[in-house]
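Encoded as structure tokens, here's the structure I'll be asking about.
Missing here is one protein chain; the remaining ones are kept as they sit in the complex.
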Amino acid sequence: MQWETVIGLEVHLQLATQSKIFSGSATTFGAAPNTQASAVDLAMPGMLPVLNKKAVHYAVKFGLGIGAQISTRSVFDRKNYFYPDLPKGYQISQFEAPIVGKGSFEILMDDGSSRTIGITRAHLEEDAGKSLHEDFNNQTGIDLNRAGTPLLEIVSEPDIRSAAEAVAYLKALHSLVTYLGISDGNMAEGSMRCDVNISLRPIGSAALGTRTEIKNVNSFRFVEKAIHHEFQRQAEILEDGGKITQETRLYDADRDETRSMRSKEVANDYRYFPEPDLLPVVIDNTYIESIRQSLPELPAGKRSRFTSQYGLGLYDADVLSSSQPLADYFEVVAGVCGDAKIAANWVQGELLGQLNRAGGTLAKCPVSAAALGHLISRILDNTVSGKMAKQVFEAMWAGEGDADEIIKARGFLQVSDTGAIDAIVDDVLSANAAQVQQYLDADDAKRKKLVGFFVGQVMKLSKGKANPQVVNELLAKKLA
Amino acid sequence: MIPAPFKAVFNGYMTMAIEHGEIEKIAELSGIRISDEEIGQVTERIAEILQMVDQLQAVDTHNIEPMANPLDAIQRLRPDEVTEANRRDAFQAIAPAAENGLYLVPKVIE
Partner (left out) sequence: MHTKSVAQLVKGLRERQFSSVDVTRAYLDRIDALDSQYNSFITVDDAAALTAAKAADERLANGTANALTGIPIAHKDIFCTDGMRTSCGSRMLDNFVPPYDATVIQRFKSAGAVLLGKTNMDEFAMGSSNESSFYGPARNPWSTDLVPGGSSGGSAAAVAGLLAPAATGTDTGGSIRQPAAFCGITGLKPTYGRVSRLGIVAFASSLDQAGPMARTAEDCALLLNTMAAHDPLDSTSSAVAAEDYTATLDDDLQGLRIGVPTEYFGEGLDTATGKCIDQALKELESQGAALVEMSLPHSALAIPTYYIIAPAEASTNLARFDGVRYGYRCENPTDLRDLYSRTRQEGFGEEVKRRILVGTYALSAGYYDAYYNKAQQIRRLIKQDFMHCFEQVDVIAGPTTPGPAFALGAKSNDPISMYLEDVYTLAVNLAGLPGMSLPAGFVEGKPVGLQLIGQHFGEARLLNVAHRFQRATDWHLHTPNSAKGGAL
């Protein structure tokens, strides 16, 4: 049987506020256990929540970013269950009336095709603490620093059909929220976590199969692996005539498998009801409009502008618009050198290559966009060859100075002087009489291949400084 | 001594049949252990209360918006500022079990 995968994603996004959603505790990552847990976060008796304005602002910003309906009246509810990382015994969340309603956004696949993924809703809620299972005399340790960190839970429609689409969706979402500045999107620190709902159905079938929910898959790579694994597992069960149990499973990255979560075995009845310690959140259209006005250019808009304004291909435009700092960097490089296509190649090739090797970020990049633009303009004005420019770039990366200084210091200045090159060309032709004869005997098609030999010899003798264009012209003349 | 307008409370509303099993489920959700000796009486008492509140079912509430807050007030928002200092020592001094800054519970198995 051919199976179709039906995937819906629930993304828990930590919002980049200074303080928690319902208390004045800091949200800094990595603090010593329970040092950022206030009386409110610890659910001390009599403590009450007060809603953080910024969290609402960020949620609205997200909603506008995906063209969603913003609720002018949203309500917080209590979701009741016992767990040691949930101090109140309930999570304050939004159930019936979330702040962000239906929306959608487009994802671009590697093959250039695009798909629209629906967003069912996005709602505000509080994060839970962390359970640390390292052994404390066979006990679990609870750190409540994370408890109360604002989360935006973004729920997609079951519109995703493959692991690749799921990853593309997450990357696009990551790109969007970092553009909006509402989250740092740091997956390693848990700022963006993902639950995967997955079911299979025979291709062509419209009915949905029984789904499982895989909890807390926290990197793009694991999302892909978890989906592949769960597909295999479900397909095997179905092929054997079995039935899928609706359950919550945990992805174990170490073993690359999903397994049923024992702690969730007890059938939950969350008993949602309106949180009586909070009141309905009412926002007006003026407020929504003011946020809309302040929205930056978003990845999709930037991508299409890059294709039209700079003539870039969709793939290049997509890569370069994937993050705001990268897009900004590219635009400066293109502006300084005046050739967007070469700028795009350099940014994606040399720059991102170096950054990846160095494991750094653009913010800490030693070569400024203006400096790279200047280097490229030195290629364009024939001061340096493209090949030499790569060495110049490496030297710039190492902090040896700007492009002009390095070209001068290393003697990389390109020779375009016809007289000097003419002499070298003559030397090469006389030293390789046999090849010259071979060339003269060959037809046009073969000649094109053979001329490369002479160019290579000239470049070798000129130590790479001869302007290849001038060399080609001279050779063509002399071998005619 | 039951005030007349409130007599309905005791008039013949059908007893909500609530079974031990249902009470056990509710107790599980409530995180409260009920011993075998207690369960009978607990069930009886809760059945009485449910019978009493069941008279609400007879009221027509069509188109009436539920009222969660008596003043129908709306939420005030607080500025995004860190106002809380670290008070871990004070808080953990009253904890039943804490070690290395962590609260301890019996091992949680995921």
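Going in written order, the chains are labelled A and B, and every chain counts its residues from 1.
What we mean here is this: contacts are C-beta pairs under 8 Å (C-beta built on N, C-alpha and C of every residue); 3 or more make two chains touch, one makes a residue touch a chain.
This one's a predicted model, so the numbers in the text were calculated from it and none came from an experiment.
Enquirer: Out of A:51, A:226 or A:371, point to the residue that touches the absent chain in the complete complex.
Expert: In the complete complex, the chain left out is touched by residue A:51.
Enquirer: On chain B, where is the contact patch with the chain that was removed from view?
Expert: Counting only chain B, the missing chain is touched by 1-9, 18, 22-23, 26-35, 42, 45-46, 48-50, 52-57, 59, 61, 64-71, 73, 75-76, 78, 87, 90-91, 93-97, 103, 105-108.
Enquirer: Could you list which residues of chain A touch the chain missing from the display?
Expert: Touch set of chain A with respect to the missing chain: 39, 42-51, 78, 80, 82, 84, 87-90, 142, 269, 271-273, 276-279.
We take it that only the chains that are shown with their structure count from here on.
Enquirer: Which whole number of Å gives the spacing of the CA centres of chain A and chain B?
Expert: About 44 Å, centre to centre.
Enquirer: Going by the contact rule set out above, which residues of chain B touch chain A in the complex?
Expert: 28-29, 31, 68-69, 73-84, 86-88, 91-92, 97, 99-110
Enquirer: In the complex of these two chains, what residues of chain A are touching chain B?
Expert: My answer: residues 17-19, 23-26, 32-40, 42, 44, 50-56, 80, 82, 84, 89, 131-133, 136, 138-144, 250, 261-263, 266, 269, 271, 274, 276, 278-282.
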